[in-house]
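Contents: one structure, followed by commentary.
Then we have chain A:
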Amino acid sequence: ADQPKSGGIFRIYHRDSPGSASIHEGATYSVNIPFMPVFNNLVIFDQHIAQNSVDTIRPELAESWAWSGDHKTLTFKLRKDVKWHDGKPFTSADVKCTFDMLMGKSAQKFRQNPRKAWYEQVNDVTTNGDYEASFNLKRPQPALLSLLASGYTPIYPCHVSPAEMRTHPIGTGPFKFVEFKANESIKLTKNPDYFKKGLPYLDGIEFTIIPNRSTAILGFVSGKFDMTFPTEVSIPLLKDVKSQAPNAVCVVEPNNVSTNIIVNSSAPPFDNIDIRRALALALDRKAFIQIMFEGQGDIGGSMEPAPAGLWAMPKDMLESIPGYGPDIEKNREQARKLMQKAGYGPDKHLQIKVSTRNIAVYRDPAIILIDQLKSIYIDAELDVVDTAQWFPKVARKDYSLGLNLTGNAVDDPDQSFYENYACGSERNYTNYCNKDIEKLFDEQSAETDIDKRKKLVWEIDKKLQEDVARPIIFYAHTGTCWQPYVKNVTIMSNSSYNGYRYEDVWLDK
Partner candidate 1 sequence: MTAPRPLLEVSDLVKHYAVRGGIMRRQVGTVHAVDGVSFALGTGETLGLVGESGCGKSTVARTVLRLVEPTSGAIRLDGEDIARLGKTALRPYRRSMQIVFQDPFASLNPRMTAGDIVGEPLSVHGLATGAKKQERVAELFQQVGLRPDQMKNFPHQFSGGQRQRICIARALSLGPRLIVCDEPVSALDVSIQAQVINLLIDLQRKQNFSYLFIAHDLAVVAHISHRVAVMYLGRIVEIADKHALFANPRHPYTQALLASVPIANPRARRLAPMIDGDVPSPINPPPGCAFHTRCRYAIDRCKTERPALKDAGAGHQVACWLNDGTGRAE
Partner candidate 2 sequence: MNEALTAETILDVKNLQTVFFTNSGLFRAVDDVSFSVRRGQTLAIVGESGCGKSVSALSIMRLVPDPPGRIVGGAVLLEGTDLLALDDAAMRDIRGNRISMIFQEPMTSLNPVMRIGDQIIEAVRLHQKVSSREAWQQAVEMLRLVRIPEPERRATEYPHQLSGGMRQRAMIAMALACRPALLIADEPTTALDVTIQAQILALIVDLQKRLGTGLILITHDLGVVAQTAQRVIVMYAGKKVEEATVEDLFESPLHPYTRGLMASIPAVPSRNAGTGAEADARLVEIPGMVPSLTKLPPGCAFAPRCKLAVDRCLEAYPPLEEIRSHHWAACWRAGETAEAS
Partner candidate 3 sequence: MFAYIVRRLFLMLVTLFGISVIIFVLLRIVPGNIVDILFAAAGYVDPADKVNLERDLGLNQPIVMQYLHWIGGLLHGDLGYSYVSEKPALEEILPRIPITARLAGLALLFSASIGIPLGVISAVHQGSKLDYALRVVSLSGLSLPSFWLGLLILMASVSLFGTMPIFNPNPTTWIEALAIYAVPAMAVGFRSAALTMRITRSSMLEILRQDYIRTARAKGASEASVNYHHALKNAVLPVITVVGIEAAFLIGGLIVTETVFNIPGIARFLVEALRWRDYPIVQNLVMFIAVVVVVVNFIVDMLYAAIDPRIRFGD
């Protein structure tokens, strides 16, 4: 409505110090949020529509894109007026470089490359002149475009080494990197040569790193910051903020992060499907949501629940999955029967450990889980694991139940299924492997008809839940608050990795 005003530094606090400035090497939005403004993608989800979908994908470095008839080639026409922050022109070579590196094909290597699997179906990336690049696929994969539109997929310059990108990133985006002082601050400044004329409005963005939540929130409340760290305000805190800063604008959105249980089915006792089923039946998901979010959370399968999620099963289908039924007592009765069948009962409880990381969002649901397991003769003990040891421990299969969080960068089954449930996938912590389902994964992935694909996805999702491979407990809702003068910020509702370009954010001061 109002005419945007230029100028001002946008001040945000940051929840922790990201390991590096390189988005491609990162796997947390601690990296995306401060550094997305430095880059551009080929295409990007519309920054002002909360729900990401194929329909909201907008051109960015690419002027346009087109699928070949067989849906096996995706060609991008690139803009010609784009310059890297160091003045070098942007060309198709940079696109090729970026994806070659992501696919592990180039000489230069990332220190770590967590999303290599996204490009499994890509044979290669070819260029045609300086301003055209094509992705050649092994089979049709309509989801590829969505993956490319994620905040996780910026285009990196060829002429800057991955090591430099970690400490001093060069992009084409609306803001130039100024400095990153670990544990202190990240500073970005306006890119005057940004190819979108007139943008950005802001003179710069400043992230102050404040790991201590109380201090950070107090800082926001006292007006030291224009915005909280996105999606980091818990529901109880939100109330606190609202009471102290009544003018602040706060939104609560789902963020497509599921809290789930990783079950070690390769060792007793959870190698026994009955006990796994009993586990699934014992969950009172509403209680989790009540406690964690005062009711503001969703129940779903492996895809984010509706309305935010695009691929969620219909409600009745969901409730037909064992354990999802509304009558908790009935479920648990059933669970106890299963436990008795497996040899446990009121006199013989099953003793296990629930392992999880020493972070509240992991630990808290684990506490609730342990409490709920009591109802089915399971005495669980909490085993908090230091971050440094958590992943090796999981990899060693040195746990029986683990409480885990899975963030989905893109609300697309390809991202979720392959990453978490495909045989041999590195992030398939439980080593769940079902060749039949795997076939279905490919089938849906190649399906270009959206409705058909949805049906397939629902079916897969239901199966996954019934197998108790990695029972999903809930999907969180989280809050973000900003001062009333902050305009044009949109928090995405089905991904927390994609909405931070901030090129048209402005301050009405």
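Candidates were picked such that all candidates are chains of the complex that A comes from, given by their letters.
Please note the rule applied: a contact is a pair of C-beta atoms (placed from the backbone, for glycine too) under 8 Å apart; a residue touches a chain by one contact, two chains touch by 3 or more; residues count from 1.
In this text, all values refer to a predicted model and were calculated from it rather than measured experimentally.
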Pick out the one candidate among 1, 2 or 3 that is in contact with chain A within this complex. 3
Can you list the chain A residues touching candidate 3 in their complex? 17, 19-20, 25-28, 109, 111-114, 116, 163, 166-167, 180-185, 208-212, 214-216, 218-219, 221-224, 244, 386-392, 395, 426-427
